[in-house]
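A quick write-up on the structure given underneath.
With one protein chain held back, the other chains of the complex are shown just where they sit.
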Amino acid sequence: MARDVLLESVPDLRADLDRESMAAADVRTEEMLVNMGPQHPSTHGVLRLVLRTDGELVLDAVPHIGYLHRCAEKIGENLAPYQFIPKTDRLDYLAAMNNNHVFSLAVERLAGVEVPERARYIRIIMAELNRIASHLVSFGTYGLDMGAFTPFLYAFREREMILDLFEAACGARLTYSYITIGGVTHDLPDGFVERCREFLDYFEPKIDEYNRLLSYNQIFIKRTGCVGVIRPDEAIAWGLTGVCLRASGVRWDLRRCLPYEIYDRFEFEVPVGLPPGGVPPVPAGVPAPKVPAGTCVGDCWNRYFLRMIEMYWSVAIVRQALDGLPAGDYRSKVPRNLKLPEGEVYFEGENPRGQLGFLIVGDGSPIPYRVKARGPSFCNLSIARRICRNCLLADIPAIIGSIDVVMGEVDR
Amino acid sequence: MQAIRGEDILKPRWDPALRSRALRAVCRGCLGALAGAAAGAAVARLGLRGHPVAVLLLVVVPLGLAALAAVAGGLIVLAGPIGRALRRFAAPVFWGAVIASVLLIWGVAELMGFVGELARVDPVPEAVTAFGGPLTTGELRESLRGPGRFVLLSGLLWPLQFGVVRDLVVVAGVVAFVSVFAMFAIWWERKVSARIQSRLGPMRVGGWHGWAQSLADGIKLLGKEDLIPAGADRPLFCLAPYLAFVPALCGFIALPFGAYWVFRNLDVGLVFVLAMVGVEVIGVILGGWASNNKWSLYGAMREACQMVSYEIPMGMALLVVVTAAGTLNLTEIGELQKSGWASWLAFRNPFTFVACFLYFVAALASCKRAPFDLPEAESELVAGFMTEYSGFRWCLFFFAEYAAMFIVSGLATTLFLGAWYSPLPVRWGAVLAEGGLLSRAVHGLVFCGPLWFVAKCILLIYVQMWIRWTLPRVRIDQVLYACVQVLLPLTMLALLGQSLWELLVPRGSALGLAANAITSAIGAVLVMGAVGAAAYGRMNRRRLVGSLAVEHLPGA
Partner (left out) sequence: MSPEQIAEILKARFGDAVIAADMGAHPQVIVAAGHWPEVARFLRDEPALGFNMLRSITAVDRPAEHVLEAVYDLLAMTPPEGAPDGYWTARHAFAVRIRVDRGDPHIPSVADVWPAADWHEREAYDLLGIVFDGHPDSVEDHDGLHPRRILCPDDWAGHPLRKDYVFPIEYHGIPGTTEYETPNPVH
């Protein structure tokens, strides 16, 4: 990446953040300052976007966040790690298993806790099932934003089954607190493996159905293709991770590039944004999807479509994990007052929305000195101002929806 | 603590004090009305020599009020048993109500025709209201065999000889039809959308598939607080829903439901209906502007662009048919299609066939239906121009939308799909048309009649709903692009082709007949294919939904 190319993305930042230009008094009469949110059907949570519009053309969009700030990091300085797990549930509440997983791994790395094999497999199964559930919500709500009401219901019908599985395992449907320091809180219930396999067999053909219903729909492609394009160097410079980064052509996934837990034992591919005509990798036995014309690398459509393909691979990973599930302990003996040694650790895991990172500073006591949560949506949303520029009003939900923010982890 | 049973929650419970007060008030009203009727009878007989108007006002009206009060009292007393019976026999009640209302409409139309004939007024009203000659109740009584003995019946029928009164009755009927249809369409949309979305839709209210849901929603909306935003322009805010609803009603003036079932058989009927559909835009724009809300304004502006732009391809596609029919009179256009499937104007030649689809797409945009529902795009504009409206005003906007859907489908049916004629040629049933009431009813059901018209409109509305719940929304610039750069050239080409066809291809020539036959065949194949696909889906619905879903989902 040439230095010039990186800097090219920055001068806009400086020039357009001219505070005076955003003051209401200075808005020219043809322009309108419109407030989108915090309560709005399409901002995916309490996000406030102040748009400066000239008719339907959006000249500037400034995101204001903090409406869901619940001082999670301050609370982290007062609770032991096993007590903090429920707080991590509420960061990205649609991928609670993944949050628990990453936090547990961070603490285990800091404190040197060993995790039994069976617990590792269970954690992977839960994390990947939650990835599917999270991507289903993203797919459904994105269709809803675009005016296609039906895929939302289908996505939630499938998601209900995953939530039933989670409820069987840990009793909760949204905030599980299931994956904890040293393993998981309960073993898998009887019949879980069979029901999980049944669900996977039922679900895998549905993804193709969704593609035929929404992804290849010409109206949908026209709404999302070549809208909100992010270049790969921009994506890296702005700290984007997850699907937003991969859609721009950067094949980067922590599960493959910096494997953690036992992801290196599973065979899976990570799809990346492709130009029209490209064929993303899918598991065997699945109809090969093709990128239609009218899209480009790094646009909203690719960000949306990669989530569909990732669901295929999550199904494959869960299948492999179920096949290789060993017997054994589901949790290692971890003392209640596990002492966190002096020092710090920064650990990132691949969440459905990007890389969730925890920096935990220990001071020798059971309570951490500092817990910092690096929310993937926080970093992904920071590019919104840059790309929601000179687009139409109807493109704003398309862009915000494709970034797939959950305000829980933006504001923490 | 007592266990709560599900039925208890669903059973409506009356406050006993309120109930007895209501009952007492109703009884008093009933008795008072009866007394008034008796007094009025005396006055009319003795003082006014039994003049029909006096009888009507002084006797019939109080008796009617008394009857209403009695019915209300009966409902209050028997609310519980009636509710239970409704839930138990909900399906027969529903279908019975449908058939009864159809028969009622038919009966009223027959009566009006009968009285109108007696008064020597042309049964098909002219454009100018015919006042009608004064027919005495005596003459009426003689013509009515049997029941004519009763003063009341001839008194009731006496006003019908005046054109004004007949017009009022028809207007009342149109308003009633539109309201009932809108309520039905709302219920049906919820059911259709639910089934497409793997859900059930309304299931509780009224018992059988929640058929009374719209009724309950209507009552709820009437009782809502009347909210007007602080900075809103009050007169315009209050006016806007009516400006949207009344033109939709006016469109029914010239829309023919049957050969003689049209309020005013205008010679420029098509243009009139299109004009009424266009006037609705004003209501929408006003609603958006008067709300003092930027999002409503966006919705209103998008609506203005969209509806007005799509009037052009819509009108041009209809012009294709007008050149084929040679008249703007909707009744005459309908009459042209009485010879069965092949005579339907959509199958006249390839250009009209294409124009049918072009018109349908343009009509979707004109009705603000998805995929062109930007003006009310929920995900971007909260509710577009309807954001600040609640309660009855919102209800009117909603009704206006469904009324417009019906009108637009009605136009498509009249101009393309054989109007009120069935696919069977009418001459096959000519013998039935002359007979008594029963054979005429059969004729109406099988060969031609308002039921066919309404059924076809409902089918087209079903297609509109189907499209809405399947496709995403199109962006405003893409909407306008589609209008100006795709639809308009295509309609122009269709119009050009049709004009050349009319000029160069003589009626009855081999080419004309061949084109007719081929397009009719294509149309038949399409319809059969759709029916077949629906049947296949119904027969295999369990297999198609998937094995897990059958166990876990209700009603699948």
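Labels A and B are assigned to the chains in the order they are written; within every chain, residues are numbered from 1.
Just so we're on the same page, a contact is a pair of C-beta atoms (placed from the backbone, for glycine too) under 8 Å apart; a residue touches a chain by one contact, two chains touch by 3 or more.
No experiment lies behind these values; they were computed from the predicted model shown.
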Q: Give the labels of the shown chains that the missing chain contacts, considering the complete complex.
A: A
Q: Specify the residue from the set A:V184, A:V227, A:C379 or A:I403 that touches the hidden chain.
A: A:C379
(Q) For the chain left out of this view, which of A:A237, A:I262, A:V286 or A:L392 touches it? (A) A:A237
Q) Of the residues listed, A:F149, A:W252 or A:F266, which one is in contact with the missing chain? A) A:W252
**Q.** Missing-chain contacts mapped onto chain A
**A.** 1, 3, 6-7, 9-10, 13-14, 17, 19, 65-66, 69, 71, 73-74, 109-110, 236-239, 250-253, 256-258, 270, 272, 343-346, 348, 355, 357, 359, 361, 369-370, 372, 374, 378-379, 381-382, 386, 411
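The criterion applied here is as follows: only the chains that are shown with their structure count from here on.
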Q: Go ahead and note the Å separation of the Cα centroids belonging to chain A and chain B.
A: 48
Q) Along chain A, where are the residues that touch chain B in the complex? A) 32, 34-35, 40-42, 55-56, 143-150, 152-154, 157, 160-161, 164, 198-199, 202, 205-206, 213-214, 217, 219-220, 222-223, 392-397
Q. Inside the complex, what are the residues of chain B that reach chain A?
A. 193, 196-199, 294-295, 298, 301-302, 370-371, 373-374, 377-380, 382, 469-478, 546-549, 552-553
